[in-house]
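With one protein chain withheld, the remaining protein chains of the complex are depicted in position.
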Amino acid sequence: MHLLLLNGPNLNLLGQREPEIYGSMTLKDIESQLQAKSIEEGIELECFQSNFEGALVERIHEAMGQVQGILINAGAFTHTSIALRDALLSADIPYVEIHLSNTHSRESFRRHSYLVDRAIGIVSGFGGVSYLLALDGMVSHLRNSH
Amino acid sequence: MHLLLLNGPNLNLLGQREPEIYGSMTLKDIESQLQAKSIEEGIELECFQSNFEGALVERIHEAMGQVQGILINAGAFTHTSIALRDALLSADIPYVEIHLSNTHSRESFRRHSYLVDRAIGIVSGFGGVSYLLALDGMVSHLRNSH
Amino acid sequence: MHLLLLNGPNLNLLGQREPEIYGSMTLKDIESQLQAKSIEEGIELECFQSNFEGALVERIHEAMGQVQGILINAGAFTHTSIALRDALLSADIPYVEIHLSNTHSRESFRRHSYLVDRAIGIVSGFGGVSYLLALDGMVSHLRNSH
Amino acid sequence: MHLLLLNGPNLNLLGQREPEIYGSMTLKDIESQLQAKSIEEGIELECFQSNFEGALVERIHEAMGQVQGILINAGAFTHTSIALRDALLSADIPYVEIHLSNTHSRESFRRHSYLVDRAIGIVSGFGGVSYLLALDGMVSHLRNSH
Amino acid sequence: MHLLLLNGPNLNLLGQREPEIYGSMTLKDIESQLQAKSIEEGIELECFQSNFEGALVERIHEAMGQVQGILINAGAFTHTSIALRDALLSADIPYVEIHLSNTHSRESFRRHSYLVDRAIGIVSGFGGVSYLLALDGMVSHLRNSH
Amino acid sequence: MHLLLLNGPNLNLLGQREPEIYGSMTLKDIESQLQAKSIEEGIELECFQSNFEGALVERIHEAMGQVQGILINAGAFTHTSIALRDALLSADIPYVEIHLSNTHSRESFRRHSYLVDRAIGIVSGFGGVSYLLALDGMVSHLRNSH
Amino acid sequence: MHLLLLNGPNLNLLGQREPEIYGSMTLKDIESQLQAKSIEEGIELECFQSNFEGALVERIHEAMGQVQGILINAGAFTHTSIALRDALLSADIPYVEIHLSNTHSRESFRRHSYLVDRAIGIVSGFGGVSYLLALDGMVSHLRNSH
Amino acid sequence: MHLLLLNGPNLNLLGQREPEIYGSMTLKDIESQLQAKSIEEGIELECFQSNFEGALVERIHEAMGQVQGILINAGAFTHTSIALRDALLSADIPYVEIHLSNTHSRESFRRHSYLVDRAIGIVSGFGGVSYLLALDGMVSHLRNSH
Amino acid sequence: MHLLLLNGPNLNLLGQREPEIYGSMTLKDIESQLQAKSIEEGIELECFQSNFEGALVERIHEAMGQVQGILINAGAFTHTSIALRDALLSADIPYVEIHLSNTHSRESFRRHSYLVDRAIGIVSGFGGVSYLLALDGMVSHLRNSH
Amino acid sequence: MHLLLLNGPNLNLLGQREPEIYGSMTLKDIESQLQAKSIEEGIELECFQSNFEGALVERIHEAMGQVQGILINAGAFTHTSIALRDALLSADIPYVEIHLSNTHSRESFRRHSYLVDRAIGIVSGFGGVSYLLALDGMVSHLRNSH
Amino acid sequence: MHLLLLNGPNLNLLGQREPEIYGSMTLKDIESQLQAKSIEEGIELECFQSNFEGALVERIHEAMGQVQGILINAGAFTHTSIALRDALLSADIPYVEIHLSNTHSRESFRRHSYLVDRAIGIVSGFGGVSYLLALDGMVSHLRNSH
Partner (left out) sequence: MHLLLLNGPNLNLLGQREPEIYGSMTLKDIESQLQAKSIEEGIELECFQSNFEGALVERIHEAMGQVQGILINAGAFTHTSIALRDALLSADIPYVEIHLSNTHSRESFRRHSYLVDRAIGIVSGFGGVSYLLALDGMVSHLRNSH
């Protein structure tokens, strides 16, 4: 099983910004944790972060035919990018939507997601742990649908 | 650690209705799985289902001072019950919102939740597995906040 | 053929309240008329009224596998209860929505129904006669779909 | 008792278009059924169909002082014609709104009716049977209000 | 000076329907009054009423190059007909919008007019007198703009 | 017959501002024209203009029991003043709403009027002539309602 | 004079939850205060609290013909229950709407009440004192309307 | 304790207008009743009414540092005046919002108040008695918060 | 291949009205151009224009079973006629929506079309050339779908 | 160059109210600073504050023909006064809109301004410094447009 | 004549994704067809595709002064990119909006376009043929406007 972890804009700052809210874990730390867990489960996991919508779109294109599932925290692009939605649907790869914080307790424009209605599932609000739960959910989903 | 699992209206039908969508697992099966996992983790877990809003409200009242976290799939009440919201906030017990299916890919009135903005986190779309992920998320949350 | 007649909140007051509007017929009278007509047609009809949403939900659960059609005047729950909708759809029993008065000539919040889009048909505005027409419509529907 | 049955645009196609949905009954068949039932009940029934809003308006004008009740399936005009509403209210003849299909389970613009709030009652969703139920409801209404 | 008076659907009933509201004056009476006043002022006035939107559209087409101003009470078409708006704007003849009653004190859908923003002026609420005031206003407008 | 003409904010500038649009007639000119016409008709007419909402409200209070009709061009207050509406309704004096220009062809916020639904009638779009038509309409209304 | 005090969901927690906001007075304390004041005034007062919408509906049914006025703090049901509205209107007993806190300074969904437009009056924001003021207001209303 | 009673536009007409609705009590009568009750309670009460928004704003400015609480029936300004809101918040004096009638059973634009979300509490619907209840509520509030 | 070209209200004026905008080409000219092109392509093309919604509806009915594709510029009916939509869908003939001008750069009510979501395609904004492109598009569509 | 500085309701309180937010500068201090800067630049500056909308309207009328630019902080009237907008547009004097605080980070009703779309420019959020920047911007605008 | 063909995000996948919907034609194929047709017509055509909004913006900047017309299928950016709109309007080059599918029959957020109101014309729904029709339309437009 081959998975792809995508992180959108500003998530490269994780651990540096507002550590009292987001914790002191960096994006590298989260990626390492997921890599470790993936190895245990016999899964190949690739990680990619970009602040450019176009780069994320092209990374999804490359994943076609190579990846069975995508874990995506699209950050601010969740709420503004139809191009990401189109890329995910065109690539036709199942994906899970992840958020560190509970987006429903923040500004009202964060309540809308262009990705959510076609996702397998959503995990949000558990900080870095959201990623681990999403990985579990994705693995369980892929194993059950075979 | 003492947790409470609440299930709202129609969830007693699980496994009987539309098994091709929701799987053949019954609510009993899910509760058993969670009980097993809880025992492993040294957690006491109580389970309660009702089709009556009032009964769920009162079960939450009883939990005050006894329970450290609530896992709740409020079903249809998610979208209509301010009384449940008030009960959860009055009891002041952290809770995780759970859904079997991805509520954002169904009727538009299922996109609004009276519980979500004050929840720790949300897990939805993974079928019965949503409950296990929610339990993990809750345990992780409670352990980190100490 | 086995049918179930459900009446929601406040309909137990029929005949007692505002007789100049709703007529002097009680709910018992309406149920008796429908029973009489059902016997003529060789139909078994059960009747249930409750002011509790949960009780109506559970009555629908019990009807699964036993009843071929439901006639429902959900009263105020028409406009507020997604739990009832879910119960009806889970039970997968065809139903007809009934109203005594024309709900579109009353307060604007009565124009929305959580049940209507999945009903076979709607009969409203004919007072107690709405029930008889709904029974006819349901019988005709069930006979035609065989 | 003298009644008028009005059918609006495209209803002349009944039986020809999409018979798997609307059945193979033509408008003529429905009109004949209603005529038969009317004769039994000692009612005089006239039938009129037009694809022209103006023709329907003028047919209602002619009915003033001659007809005690109107059965109307205004088809698409239900949602767009204030002129029909005005004609019905000016003529001051009680009317019942009829629909073959359940308009609430179709496009959202079919949820609004310019006629419904001033109708005696509504019958929709029972196919050709809707007309028979509407006739029964109208007769019952006219007999009770004397 | 050559003017055209247009009346839309249901206005042929004037004087017959609800005389306690609209008075006992018929459309003929109003037209006669306007004719009399026009003759005094040396104006040629033609009158046309139709319940058909298409007929009104075509009457406006015929008026091109022959008529200097249009007085129009479009009745229900005021709120629903973009075709009438287009006809009036294509013909490029100045027009005054007339209503017998104050449309703002009736159903909310009567508050919107497809004609009003391009009219010279509006007169509404004075019953049959609205027409006379509109004629005065139109004449004054045409005399001032030369 | 005793009438009151009220003009709201900025109408004192008439004739000075944008004469190419509003003409070179001042408010004084309009008031003189109306006075002249009133004398002919044996009507007593008082005129009052203010840029203060409170002053208009109090002028209406004074009119109670002394004036049979009010002609009002409330200018910008048309769209913002519920206090003026309340004053007019409390004084219980019939009124006609006047506008120089067609308010529906200007900014969208000018489409709403707090006065219009309770007015006898509306005259707008004819420049200074709107006032004369409104006077005629009011006189006709008062004479017919006796 | 016979009055009924109704309290809705979660109000049984009063005094236990968030005492820094709601004070340390329990529902029992408030009921005792009202009982004391009622005795002074020669009024018979009954008190009922429930977390079940159906139970409140049925308590109102029982009050028909026995109670002259209802004081109701419907809590969360204020914003969601049309069944309670229907029960109050069917029972045709005048009622006063009470809130401990100012519902307009909380979540936006608390600004809408299904009860308020048919209430005699509203008292909100004064904590437990709201109940005493509501009792005074009700008594004054009932004495004045005789 | 020093309080200020403010009344907004058109409230000077009280007792004169529509006595069958508002009763025959004048504003003077209400002020006298409140003065009497205030003297009993050892409270100094000043009263001010104006039809000018600016005058009310300036009266609030003068109250800064001299008055502990304001009772305000802002009448129509409740729904339109942000300046009053700003004056009350700048002066930082607690206030109670009062209405004679139940504003929620009138025109829909009366449902919004610019003052309500920052008021201590609201009393509405009890006619002149609303003022007495508001005084009681204010006194109780001020005594409890010391 | 047999095609039908439909033109709605006011399009008979083409070439006469506002030639600086719409060009000096008449509807006849456009129809001739299309006829010429159709003959070249071996297509039979019929043309029909009406200002009556009912006439267009009936022309579509006649086309059933005889015509493989419809080119339609419904003019103002695009935005108001559900009857036309129903006729097109009932007839089950593929159609292309045409506009001379870009409807999105005109009044906001022209942005909505009752026909567009079920059309094969849309061509708008190219003046008379829109018709030629639509013919090309339709031919290409019909040839590809065989 | 002759300029006018206008300040609306409650701005006379500046420096007295909430000094921790608005600073300890009074309106007098701000006016003096601007006067000083104006003298340096050879500009004549007049200052006017009022809590009365009518007084501000009339001050703008007086400025016609005498003043080349207006600096206006209309306070609460920004959001409610169409009369001020009309006065500014009638006077046809360029104006700059000023706010002490960032109105977009406060209550949502402060996001709308009746003045902003016709202003030269906007300066907000810099406290008293906003006025100085606005003066600079206005001077630059007037010098560039000659 | 020099034209530019722009394709937005995900259009590089054409032919690879969902060939049963979009056909097996790749973007290369479409570009080749257009190049062939352009050569025939003596037109120079450049083609550019990017998944980066910024790259499309800069390609439009480069086109200034070199290109007479732009054919653009902005894909998802149609609905989200004001920057593209600004680039097109700044460059002041006429453009035609193209879509492969009928965007009005897909998700509701695809009904809004930031480009459409300033386009010459729109062609959508004809698959790859849309591009050819758009080229024809653009050429015709450019030739007619000289």
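Some notes on this structure:
For clarity, chains are labelled A, B, C, D, E, F, G, H, I, J and K in written order, and residue numbers in each chain start from 1.
One rule holds in what follows: a contact is a pair of C-beta atoms (placed from the backbone, for glycine too) under 8 Å apart; a residue touches a chain by one contact, two chains touch by 3 or more.
Every value quoted in this text rests on a predicted model; they were computed, and no experiment measured them.
All shown chains touched by the missing chain in the whole complex, by label: A, J, K. Screening K:1, K:47, K:83 or K:142 against the full complex identifies K:83 as the residue touching the chain left out.
Those residues of chain J that touch the chain absent from the view are 96, 102, 104-105, 113, 116-127, 129-130, 132-133, 136-137, 140-141, 144. Hidden from this view is one chain, which touches chain A at 8-10, 12-13, 16-18, 50-55, 75-77, 79-80, 109-110. Although one chain is not shown, part of chain K still touches it, namely residues 52-55, 57-58, 61, 64, 80-83, 85-87, 90-92, 114.
Going forward, only the chains that are shown with their structure count from here on.
Separation of chain I from chain K in touch steps, taking the shortest path, is 1. Counting every residue number used by either copy at the chain A-chain B contact, over half are found in both chains. Separating the centre of chain A from that of chain G, both taken as means of CA atoms, is a distance of 49 Å. Distance from the chain C centre to the chain J centre is 64 Å, each centre being the mean of its Cα atoms.
For chain J, the set of residues that touch two or more other chains comprises 52-55, 80.
Each chain pair that touches appears in this list: A-B, A-K, B-C, B-G, C-D, C-G, D-E, D-I, E-F, E-I, F-H, F-J, G-H, H-J, I-K.
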